[in-house]
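Below is one structure, written out as structure tokens, with a few remarks after it.
The other protein chains are all here in position, but one chain of the complex has been omitted.
A, B and C label the chains in the order they appear, each numbered from 1.
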Amino acid sequence: MRYIPHTEADVAAMLSAIGLRSLDDLVAHIPQDLLRQATLDVPDGLGEADAARRLVELAGANRVSPELLCFAGAGAYPHFVPSVVDHVIQRSEFATAYTPYQPEVSQGTLQATFEFQTLVASLLGLEVANASLYDGSTATAEAVLMAKRLMPKAERVLVAASLPPQYRQVVRTYLEGLAGLECDEIPFAADGRVDRAALERMLEPAPAGVVVGYPNFFGIVEDLGAIAEMTHAAGAIPISVTAEALALGILRSPGGLGIDVAAAEGQSFGMPLSFGGPYLGLFATRERFVRSMPGRLVGETVDEQGRRGYVLTLATREQHIRRERATSNICTNQGLCALAATVFLALAGRRGLRELADHNARKARYALSRLREQAGAELLFPAPFFNEFAVRLPQARRRHERALERGVLAGVTLGDSFPELEDALLVCATEVHSVADMDRLAEALAA
Amino acid sequence: MRYIPHTEADVAAMLSAIGLRSLDDLVAHIPQDLLRQATLDVPDGLGEADAARRLVELAGANRVSPELLCFAGAGAYPHFVPSVVDHVIQRSEFATAYTPYQPEVSQGTLQATFEFQTLVASLLGLEVANASLYDGSTATAEAVLMAKRLMPKAERVLVAASLPPQYRQVVRTYLEGLAGLECDEIPFAADGRVDRAALERMLEPAPAGVVVGYPNFFGIVEDLGAIAEMTHAAGAIPISVTAEALALGILRSPGGLGIDVAAAEGQSFGMPLSFGGPYLGLFATRERFVRSMPGRLVGETVDEQGRRGYVLTLATREQHIRRERATSNICTNQGLCALAATVFLALAGRRGLRELADHNARKARYALSRLREQAGAELLFPAPFFNEFAVRLPQARRRHERALERGVLAGVTLGDSFPELEDALLVCATEVHSVADMDRLAEALAA
Amino acid sequence: MTDPRPPRGPGLDEPVLFERGSPGRRGYTLPPLAESERSAGSVAPELCRDDLEDFPELSEMEVLRHFLRLSQWNYSAATNFYPLGSCTMKYNPVLNEKVARLAGFADLHPLTPPGAAQGALELMAELEGLLAEVSGMDAVSLQPAAGAHGELAGIKIVRAHHVSQGRPRRNVLIPQSAHGTNPASSALCGYQVVPVASNDEGMIDPAAVARLADGETAAIMVTNPNTLGLFERDIARVAATVHEKGGFVYLDGANMNALLGVAKPGHMGADVLQFNLHKTFSTPHGGGGPGAGPVAVKQVLAPYLPVPRIVHGDGGFTLSEDAPKSIGRIRAFYGNFGMLVRAYAYMISLGGDGMKRATRMAILNANYLRKQLEGVLELAYDSPCLHECVFSDSTLERLGIETLDLAKRLLDHGFYAPTIYFPLIVSGAIMIEPTESETRETLDEFAAAVHAIVAEAREDPGRVKSAPHRTRVSRLDEVRAARRPRLRWRRAAPS
Partner (left out) sequence: MTDPRPPRGPGLDEPVLFERGSPGRRGYTLPPLAESERSAGSVAPELCRDDLEDFPELSEMEVLRHFLRLSQWNYSAATNFYPLGSCTMKYNPVLNEKVARLAGFADLHPLTPPGAAQGALELMAELEGLLAEVSGMDAVSLQPAAGAHGELAGIKIVRAHHVSQGRPRRNVLIPQSAHGTNPASSALCGYQVVPVASNDEGMIDPAAVARLADGETAAIMVTNPNTLGLFERDIARVAATVHEKGGFVYLDGANMNALLGVAKPGHMGADVLQFNLHKTFSTPHGGGGPGAGPVAVKQVLAPYLPVPRIVHGDGGFTLSEDAPKSIGRIRAFYGNFGMLVRAYAYMISLGGDGMKRATRMAILNANYLRKQLEGVLELAYDSPCLHECVFSDSTLERLGIETLDLAKRLLDHGFYAPTIYFPLIVSGAIMIEPTESETRETLDEFAAAVHAIVAEAREDPGRVKSAPHRTRVSRLDEVRAARRPRLRWRRAAPS
């Protein structure tokens, strides 16, 4: 077997060094009945070519672009990944290292993570970002738990109904069973934004935190400043959740609008769609809250000669030191995805990221105009959006299915998560879509 | 432009450092009429995504496996390339280095090339191999030129008509205009092998060298030992040419059979088909001829502390030192392909390469049996072969075309290069072909 | 002029990104918009941010060069022996990387209707089956993103079942040798952690479990082989005890690399376990992740698995949310799919025969290395080990050096360090897991290095205590990092 170097001569020599006679002796202390039942009903191994062929076959049984043009977003966005990103994350030195426990031989990972934290903090407009969490949904759940740690007396947390439904469900799963933390949903108003009047009412008694999407699940840009203000006034922690982090290339930053804890999904920064993962949970907060933060942190320090270097730090928050009193149970995070995002953001750069976001916004508006003209779609909510928007059109589900036959994944049907929106689709457009692609979308959805 | 770092501020500062006012000043000394006419009628540059899309489109306009099963050989063989090969040659440190002029910071390339030379010399059964030539055909031409250097008085070279036709043509092109070196063709006998009686006659007066394929173009294993003996007896240099280097994983080595200069095409060792290149010219000879050898050589030496290290050596043979008296004009060779071959051969290893060659031989024999049974093909030449063989079947050309429509590239039509063999196909089978694939080949060629 | 430290990698030094570049440079350029797109409008100015403070501006090559240089400062499993105990730093096949990047996987949107994603779903279903088979469990969910996330899912499942029986119960029993994620995950599910002492063989004491287990015991979390590399001999007895009280046995499957084809958790009484695909099944660790931590359960717990579930029906594979007892969703979409592709590629490459051999060779390597080191380091426990072995610092202490010093000096020999100071029950623990990927020669070289360092400590302990000497930076001041945290780059104040 090409992955295992042992020759029979190696085995014999090693056994004899240990003083054993057979491989079975190595496991002789394991109960016999366990050994006996441990046969594996798994076919024999394949050579590399055959294994590759099987995977090519499975990959070929999925429909992807250009055969199936993808206008679905809803938490996972089709974006272009510059080739440099993938080249860097394929470097064996990055890909096959562990968490940098020995900093002197892990400066590559550590410095890159320090750069990642800097970029994420800047993007979210907050002082400190961690080294990543699993994804946007679990980052949201961690944000809620952190709010509870900061506000231990509060017994509720308010979560916008316009958060991505899966994110809301994950928060519920995380909270289930945690004494003294209920989860209430803030309804959305007719314009798709958080119903501020309802929120006002719900802020009494003060919850631990208020969680809103930015943009929300409908692609809509919430008035985050106003919500943060109301939340602060009630003595709670305002939390923003961004499922499409590219939005923050153009929108005002959560931190700048008064948000204290920001969670986001960073998939758009250099991760392929990959059927839902691995993605990248971004998480940032204010400096004063850093010791309540979940997840790893890299910090700058010096070596014995005074040279700059980087180490894992503030580990006393973490499970391997604090065990049941840790701020989170997370250990392995999404390190290589964080590296991909760092490379992506470095390539795009200050102006490039803004421009990319601007192109997304314009393309989405162009797509909307085509859907209006050609497919008779109407914008569902009269509110500003970024690169994704909800439209109402008759027989949305049937048309969506037909578009699929025509080679277009025409967004996602909103009725699945919001029965009241059965006739609506959520559609995104990004820099990967040409004018011709968007025209095809409109045609594919036409009556 | 993402490949060019200069900002307008950079340009201004640099111009002012130089003492110029504009970019045009940099080229002001170039004749005005040249400058004026130098406009480029070339479209503006593309972003990475658009460039990639264009290339994907062009790649998509070619038919390749699995859509088109490939049984064509004739100098380029479909083999599996283990993923480690490609991973290694994509390492930027290997891919973007120059010829190792500064050995202290090029030990990676140098040691790998030293390993390559060792593997190639062993494979060809000779003492020294160079660091590569362009491909099998030019290696053949260089071998002929080397024979002439070794035998300056000889005025002819004999080249087997059963060499790959393109190789013969390249030899002719190289020899054209070189005073005192004619090229005569040795016919092949009814069994497809060199006509030894004819050769015997042609060896008088003694040519510089005798060049035979091993296996020859028809896939046939020549009796190299006998030919080498006859050639030596006539006082000429016996030269072998191997277009499918994998054959040497199982066949007796040219050097072992008395060959003094061996040229080969190494594409099978880890290079994709890539429409004909880049491939890999292998070249080896006896130690005593090393100073007449073309191409770069890496040698072992020590540094000032006595540590082992590698350098380019015996450069006095080469153009940058010897100019018009060099053994060859070659400068850039096929370095990264040589690295690919080194990785490939290391992965396969001593037993693995033999096994791989054995599988090829067996598959080819299975394929032949299927073609006999199902397509009514007959073996064209009754002689031993490796993984490629010529068959006669009625209406070969029409059946070949029809097979193409059926998704099978059923070898190559021999009539193109050998009008007398109009009804014949040259077919190869390798480890990439499953039993089912070969059965499909036979079906596709059936009447 | 002296040349203090070597350039590690080709760059002498590489500043942080933010100290490179120049305004106006671009590493990623977009095609111009069509006029119709441009005129379609953008986000209203009052919603737009001013600037992306600190973001660099770099050419494509500057970015590439920066990260290539950084990469060379890492040791990694591909380039160095990386004997980090409990981490299973085995070979991460290059093929896995290639197949995970096939367009049919990489470009597949997670909300593609199942009919257009049959390949992905089939792969997942097959992988579930393979994991169930090798562990002796009945049902698997691939969703958790890492081991700890799998633990969370697993304990949530246990809790959901107890709740369905009336109440969640209060405690989870956890041996002191357990990994920190075990207590942390239990706490995150609202449980009290009840520590279980190890006996003097380094194993769970069944008597202690019998004393501690009661009607409030939701589960016991057992790592088997445990973090000392020892097979928990009394696992069946412990399981029976807990089962008797109506509790469940959670098996931390991080050490499955010792069990494939040797013993199945499902036969030991385990009710629920997580896999670490980034350990046992060769997906790369990525300098910290991503991983994948599928959770497997016995039939009784299957209804509680997270949604969605993959279902195979007449029309092929579909995703079902119809699981009223489920703990719900534990992350968006279906797991770290890209990692699942890699693990699947590994499992079919290895096959049943290969897995069995891999485990045996992993055990052989650990025992062989243990033997080579027994003379020079003190074994924490001398029971027969499986895939890893743990030494204490007692020999080192006598020489006046610490575990940390040995670890740092190993770096100078070109080896990554073992896991140190874990498990907590061993003084100055040195936890070594060679995996099956390493050759005997490498193990011999590593053993020789440990011997050399111990010898050196006798002659010149200062040299060991000040190690590493040959790495890009010398020992880093971790105390300073924690006292005055600098967690992001800041532009130096203008001077």
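The rule is short, and it goes like this: a residue touches a chain if its C-beta (ideal position, glycine included) is under 8 Å from a C-beta of that chain, and two chains touch if they have at least 3 such contacts.
Owing to the predicted nature of the structure, the values given are computational and were not obtained by experimental measurement.
Student: For a quick check of understanding: of C:M61, C:A125 or C:V311, which residue touches the chain that isn't displayed?
Tutor: From the options C:M61, C:A125 or C:V311, the contact with the absent chain belongs to C:M61.
Student: Among B:V211, B:A348 or B:A442, single out the residue that touches the unshown chain.
Tutor: Hidden-chain contact among the options goes to B:A348.
Student: If the missing chain were put back, which residues of chain A would it touch?
Tutor: 1-5, 7-10, 46-50, 82-84, 86-87, 92-93, 105
Student: So which bits of chain C touch the chain we can't see?
Tutor: 1, 3, 5-12, 20, 22, 59-62, 64-65, 68-69, 72, 74-76, 78-80, 91, 93-94, 412-414, 437, 439-441, 456, 459-460, 463, 469-470
In the analysis below, only the chains that are shown with their structure count from here on.
Student: Farthest chain from chain C, going by the mean of C-alpha atoms per chain?
Tutor: Chain B.
Student: Which integer distance in Å separates the CA centroid of chain A from that of chain C?
Tutor: The separation of the two C-alpha centroids amounts to 19 Å.
Student: Distance between chain A and chain B based on Cα centroids, please, to the nearest Å.
Tutor: Centre separation, chain A to chain B: 48 Å.
Student: Any chance you could list the residues of chain A touching two or more other chains?
Tutor: 48, 52, 56, 82, 87, 90, 92, 347, 431
Student: Please output the residue numbers of chain C that touch at least 2 other chains, ranges allowed.
Tutor: Residues 23-30, 58, 60, 64, 68, 93, 95, 97-98.
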